[in-house]
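Here the structure comes first, spelled out in structure tokens, and everything after it is commentary.
A single protein chain has been omitted from the complex, and every remaining protein chain is retained in its original position.
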Amino acid sequence: MSRLLAGRLLRLLALVVAVTLVCYVLLDATPGDPAVWRLGNNADPAALAAMRQEMGLDRPVLVRYLRWLGDAARFDFGTSLFTRRSVGGLLTTALPATIELLVLGELLAVCIAVPLALRAARRPGGLVDRGVSVGAFAALSIPSFVLALYLGWIFGVRLGWLPTIVSHLPSPWRDPLGNLRQMFLPSVTLAVPLAAVYIRLLRTDLLATLSEDYVLLATARGLGERRIMWRHVLRPSSTNLVTAIGMNVAGLVGGAVVIERFFAINGVGQLLVSSIVGKEFSTATTIVMLMTVTVVLVNTIIDVLYALVDPRIRRAGV
Amino acid sequence: MSRPESPPLIEVEDLVVSYPAGRARRVQAVSGVSLAIASGETLGLVGESGCGKSTLARAILRLVRAEHGRVLLAGDDPLDERRLRRRVQMIFQDPVSSLNPARRVADIVAEGLEIWGTDAGGSGGRSEIVERVLHAVGLDPETFGARRPHELSGGQAQRVCLARALAIRPEMLVLDEPVSALDVSVQAQILNLLERLKAEFGLTMLFVSHDLSVVRAISDRVLVMYLGRVCEVAPVDELFRRARHPYTRALMASVPGKPFGVPPASRLIEGEPPSPIDPPSGCRFRTRCPRADQRCADVAPDAIAVGEGHLVACHHPVDPEESHDDRAR
Partner (left out) sequence: MPGSDRSRRFPWLAWAGAAWIALLVITALLAPVLPLRDPSAKGIRTGEVGRFESPGWNAWFGGARQGEDQLARVVAGIRPALVLGLVVTLLGALLGGVLGVAAGYLRGRLDRLAVGFIDAALAFPVLVLVIAARAAFGASLVVIIAIFTAASIAPYARLVRGATLTLAERDFVVAARAMGATRRRILWRELAPNLALPLFSFACLGFAVVILTEGGLSFLGLSVHELTWGQLIAEGAGEIRHHPHVALIPATVMFLTVMAFNLVGDGLGQLGGRRRPVTVQRQRTGPPSPDAPGPLPAPLSIRNLSTVLHTATGDVMAVDDVSLEVAAAEVVGLVGESGSGKTMILRSIVGAFPVADVSRNGSVEVDGVDVLRGRAEDVQRTLGTAVGMISQNPLTALNPVRRIEHQLTEPMTVHGGLTRAAARRRALELLDQVGLTDGARRLRSYPHELSGGMRQRVTIAVALANHPSLLLADEPTTALDVTIQEQIVTLLARLQDERTMAMVFVTHDLALLGEIADTICVVYGGQIVERAPAAELFRHPRHRYTVALLASRPDPAAPSHTPLAVIPGHPPVPRPDDRGCRFAPRCPAATAQCREERPPEVVDGTHHVRCWHPRGDDEPA
């Protein structure tokens, strides 16, 4: 058990180093000189050199990376080259909104997907099934900014029910309703295509489970449809769904960028884009590291969840 | 059904095959089996699931790697496994899934000719040979040549498998439960076909099955396996009349309809086979054997000759006089 855990930790570290190194070197290769951006095109060369030294840009990229890595190991993620704010501070302002967006989006997606998939699988080829699968196709095919456009236009502009821009987001703990009002449209935008993926996955697995003998026997035992679907069919069918939820995390942060931009949410995605464009080595690399760690952690949690969902895995796995 | 006079076509010497079973453990599916099959002979191999009979069949063709022991073909060890497979062909239990769903019957049958060259199939061109073997297995090449595997019934698919194997004129067929997946009314067709093909192509056969009646109908000699070991080998009539191993007797008594009688000495065996991951010490059958004693737990029994070509691996073989003749039907 502890050996297994140690092995996993080692792999995580290797992955983090690989990913952050690639990120750092790529950033260094991008054209543009932060010192020039800071002092302007006409700055005199001596001042530029001084600024580079102050920013630490005069040393080779590998040295700078190793230094960042060493600091990061002590939870010091450096400071922004321009605003001089600490990266930790930047993240604490940006993280909550993004985490909330992702969690709400995932929750919403699962809540939409599970009942619809159950309804669809009950009668494959039926009206509900065909409706759901066409709907899922549409949801998969719609670019998220187009969906946001539609939703904002309908609920924000035409009906005026919900704000189309997130501003001064209240804390979810102090003013949950006000918070939800603002986060609703962004979460729905994130959730709809996700739900489509989940519906398709779950429907296929439900159909496979439905052909198992124990479902036939449950029917033969006179159990009601609802009981059979929720108690007997759903759980053994959800391993792939659980995997997909885990696999999505990396991609989701990418998807969230567009949504954050659209709804003007000051989240990690926006911060990442701006820090890459602005060659903010520390900020960008830290965010990338955070994402990698999250992906690996979520997948570890998923592995544990597997065992809860399906006892057959318990013996073979941990 | 006397002892084979010609030298054995296939000799298996002390074969051991094991599989990984997680956490650096291994399961011995076959634990030291030796056998010989004479040219032109049909050896039936019976046993329950997990006894290692299918693994043994596959190990003969080197489809699974043996940990120990060797397989001799006509007296020598073919170091090149592909040369072995040119002369020994295999037939599988599920005929439909052993045909590539993306190809047509004529191409499937010609597969061996493509691998080994048209000369392997005797005289004639590729299409001639394909037509000839399809006819030989009772399929009309006109009708079936262009079909795909999913358009065949189970019996037809098994005929195609036989045609594919026979196209390169092998000397021996290893048949792994060839009729188990087929309907009862189709089983007889395939069994009769096998007998005819054996005569026509001069084949030697290893016939693996769990079905005693089928094995009895088609074999010259029968070998009984339990948990990776050989229990008993004997010519077919000898075995079904004078089985000596308690397991062989129990197996016969379990066949529905009691076609082989219920010898008074053999009680119904209780319990289920132990896990091959952790087999019992000594005789593997002792945990379910009504005759087991301390010696069976301590020492694994060696095969002893109890008659003409009749070997039994048991410390307490059943008296042959407790014969099966008093059939309770």
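Should a chain be cited, it is by its letter among A and B, assigned in written order, with residues numbered from 1 in that chain.
Just so we're on the same page, a residue touches a chain if its C-beta (ideal position, glycine included) is under 8 Å from a C-beta of that chain, and two chains touch if they have at least 3 such contacts.
Just so we're clear, the structure is a prediction, and the values are computed from it rather than from any experiment.
Visitor: Just one of A:L162, A:L180 or A:L223 touches the chain that is missing; which is it?
Guide: If we include the chain that is not displayed, A:L223 is the one touching it.
Visitor: In the full complex, which bits of subunit B touch the chain not displayed? Write them out.
Guide: Against the left-out chain, subunit B lists 48-49, 58, 61, 63, 82, 85-86, 89-90, 92-94, 96-103, 111-112, 114-116, 150-156, 161, 164-165, 168, 183-189, 191-192, 195, 210, 212-214, 216-220, 236-237, 240, 250-251, 253-257, 259-260, 268-270, 272-273.
Visitor: Please output the residues of subunit A touching the missing chain, sorted low to high.
Guide: Residues in contact with the chain left out: 15, 18-19, 22-23, 26-27, 29-32, 121-126, 134, 137-138, 140-146, 149, 152-153, 157, 204, 207-208, 210-225, 227-229, 231-232, 235-236, 247, 250-251, 253-255, 257-258, 261, 272-273, 276-277, 284, 288, 291-292, 295-296, 309-312, 315.
Note that in this section only the chains that are shown with their structure count from here on.
Visitor: Rounded to a whole Å, what is the gap between the Cα centroids of subunit A and subunit B?
Guide: Taking the mean C-alpha position of each chain, the two centres sit 55 Å apart.
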